[in-house]
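Quick one: structure below, then a few questions.
Here the complex is missing one protein chain, while the rest keep their positions.
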Amino acid sequence: MADRSGARFLTELMSLHGGPGFEHRVAEYVKGALAPLCTDVCYDRMGNLVARIAGDAGDADAPADPHADARPAAASAARPKQRPPRLMLAAHVDEIALIVTRIEEGGFLRVAQTGGFDPRTLVGQEVVVHASRPLRGVVGSKPPHLTTPEERKKAPSLEDLFIDLAMPEVRVREQVRVGDRVTIHRDPLELMNGRIAGKALDNRASAAVLLECARTLRSLRHEADVYLVCTVQEEVGMRGAAAVVETVRPDIAIAVDVTFGDFPGQAPDESFKLGKGPAITFGPNIHPQVFGGLRDTAVRHHIPYQIELSQEPTGTDANAFQTAGDGVATGLVGVAIRYVHTSVECVAYADIEDCGRLLAFYATTVDRSVVEGLSCY
Amino acid sequence: MNEQELRDLITDLARPVGPSGTEPQMQAALLDRVRDVADEVFVDVLGNGVAVKRGDGPHVLLAAHADELGVMVIHIEDNGFLRLISVGDVDPHCLPGRIVRFTNGTVGVVGAEAQVKREELGFEHLYVDIGAESGVEARERAFVGLEGVVDEPVREVAPHRLAGRALDNRAGCAIAIAAFRSAAAAGRRVSLVFTAQQELGARGARTAAYRLRPDLALVIDAAPCGDTPGAERMELKLGAGPAVKIVDATAVVPARVKDHLLDAGKRLGLAIQYEVWPRGRSDAGALQAAAGGVAVGGISYPARYMGTPAVMIDLRDVAACARLAAEAVTSYPG
Partner (left out) sequence: MLLKRLTEAMGPPGFEDDIREVIRAEAKPFADRCDTDVLGNLICEKGAGNPGVRVMVDAHMDEVGLMIVHVEDNGLLRFRALGGIDPRVLVSKPVRIGRDGRPGVIGAKPVHLQSQEERGKPLKMEQLYIDIGARDKDDALAVVQPGDVAVFATECETIGDGCVKAKSLDDRIGCAVLLEILKRTYRLPLFAVFTVQEEIGLRGAGPAAHRIRPDVAISVEGTVCFDVVDAPGHGQATVLGRGPAFTVQDGRTLADRRFLEFLIAVAEKYNIPYQLRRVKGGSNNFAAIQRTREGVAGGAISVPVRYIHAPAQIASLDDYEHTIRLLDAVLREIEAGAWTG
């Protein structure tokens, strides 16, 4: 890591809180970092952040109203006018979170999921309750002295867990409302070999990829307009993704999302090595030419990469991108992290740099002929 | 509309048998209540009933699903018994011993195969006995695809409280009608959709929102109470006022919309509850997803026994929901 500002950006980003539907502070932070590198930046109606880097072809026309065009007689009718190719690179910036469902006697809070926590990882966890002001709390656990051998054999369910704010019930009720959000409190840790651990690496690691990409792209020529997008509400079902396709109307949409780091006992095709480069996904959810273009780019620029195979729609924004509107040529890349959906997710920063470079160099290859070729099977 | 008028309206609207898929036949009865003040009313290809009023201000869409849970005949046995599948998420345990009324007027009793253990009971073990003595007779009175509901008329079980079939969501339709009429009278630009096939996963709402492209979509629906013995964990109480939707399984309500609804409630001096229903499937998500992201909010009336043939609601909640919805529509700043 020659320049440590990228890693600093990432750890700052990890420290921010933003569950599905309240990503604004995270998006604002990313916006602050991207804006100086981009032609323009805006939010769409869902709250997705859209930052555009105009291509060399000159300033593009604004995205047209997708519904203004009359129904063409032939399905194959050409687009009304030539515009620069549009490449969208999108990382969701929401993190898995909880939501307060009840304030119990004594001021203890019950919660439900907004995103997929494994309740077993929550026991004893420190959290932040986003009440009228942020409150620190702990997920309570029964001490071993009091648990029966039977209880110890069972995994706790979220229903049984509670959050302790260490304050009297009246003070809790003054400040906390049903519907307040809860996120994990965890300061990022720097481990050996440039590895970083903490919460929300899924998917803030990919936001860092977008920043690395934007930086690399500054010194490169590219015909395509490149849209760097932070999507919202991925963890509750890719809700921002379809909307942003309507906003940007990309020719190619590449989701940037984390994948599974290797760990003993995992299947070989579901385990990727940390520090061995980004994983490029191949399968029905992915346009074969986008996959091929990414892989060829990696080879040409000596960027290490791994191939991830998928057999069904992926659990990422790429799923929603592919079938939005008339259909979109879709790609998926990402860095491997270990312990996904816990507070100690773990990444190698070198992978983030490689992934950003891969996407930047790929962007230079996207021209009109590439876009026209996407519909040729 | 006052509580009395709403009670009469809900009781009338709850009469038509309307499981998902039969909405086109039912929409006339709903749309008749707004025809006089709307500029345009129509039923679309999925069976959504739509009323549009041109006017000033941002375009607000009120959405209340018209359909209810039900059953469908899927096979007729040679001995005259009918086999069933569910329409929507119907618990098969609710059905044995109940009277089913089909859309064509045929009535029968639901039976369950006796050898099946209670916990294993599924729709494949249920049948309807319409009193037919042969398959030929049964085929004269029923057909594959015929839909019906458990017959459970609406009753006033206590002052302010109704219980019975289809209250979820004909009560919501009544609220939406009242709010639409007020907003139209105030000269606002407002639309109303009685959505189709909500119980099957909000299939109608999405196409309706795509066509109408509102600036705000407000979902009016029931939300379950947690105030009964041994209830699942929910904060809502019957009779404690309208619930403003915070989050359900389909959507997170944007803070801006949520605050607008809470402020409207405050201006009216209403007691407001917060709906956090992590398993709740409403039209909100489908409306939000249509057409590049639509601002969405929700006003819910608390309801007990949702998903069963006899839902209980409180008319004071309904009346307050109607006032809140009208205020929220007419004061939305866009």
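Labels A and B are assigned to the chains in the order they are written; within every chain, residues are numbered from 1.
Here is the rule we go by: contacts are C-beta pairs under 8 Å (C-beta built on N, C-alpha and C of every residue); 3 or more make two chains touch, one makes a residue touch a chain.
Model, not experiment: these values are computed from the prediction.
Annotation: of B:Thr207, B:Ser300 or B:Thr330, B:Thr207 touches the absent chain (contact as defined above). Note that of B:Thr11, B:Gln197, B:Gln288 or B:Thr330, the residue touching the chain absent from this view is B:Gln197.
Per the touch definition above, the residue from A:Ala112, A:Leu158, A:Val182 or A:Leu374 contacting the chain not shown is A:Leu374. Considering A:Pro134, A:Pro168 or A:Gly327, the position touching the chain not shown turns out to be A:Gly327 (whole complex). Screening A:Phe282, A:Tyr305 or A:Phe361 against the full complex identifies A:Phe282 as the residue touching the chain left out.
Summarising the interface, chain B meets the missing chain with residues 20-22, 24, 44-46, 48, 72, 74-75, 77-78, 83, 85-87, 123-124, 144-145, 197, 200, 203-204, 206-207, 210-211.
Residues 71, 73-76, 267-269, 282-287, 307, 309, 311-313, 322-329, 374-377 of chain A touch the missing chain (whole complex, contact as defined above).
Assume only the chains that are shown with their structure count from here on.
In terms of their C-alpha centroids, the spacing between chain A and chain B amounts to 35 Å.
By the touch rule above, chain A contacts chain B in their complex via residues 20-22, 44-47, 66-67, 99-102, 110, 112-114, 159, 177-179, 233, 236-237, 239-240, 242-243, 246-247. Across the complex, chain A is touched by residues 233-235, 246-247, 251-255, 274, 276, 278, 285, 288-289, 291-295 of chain B.
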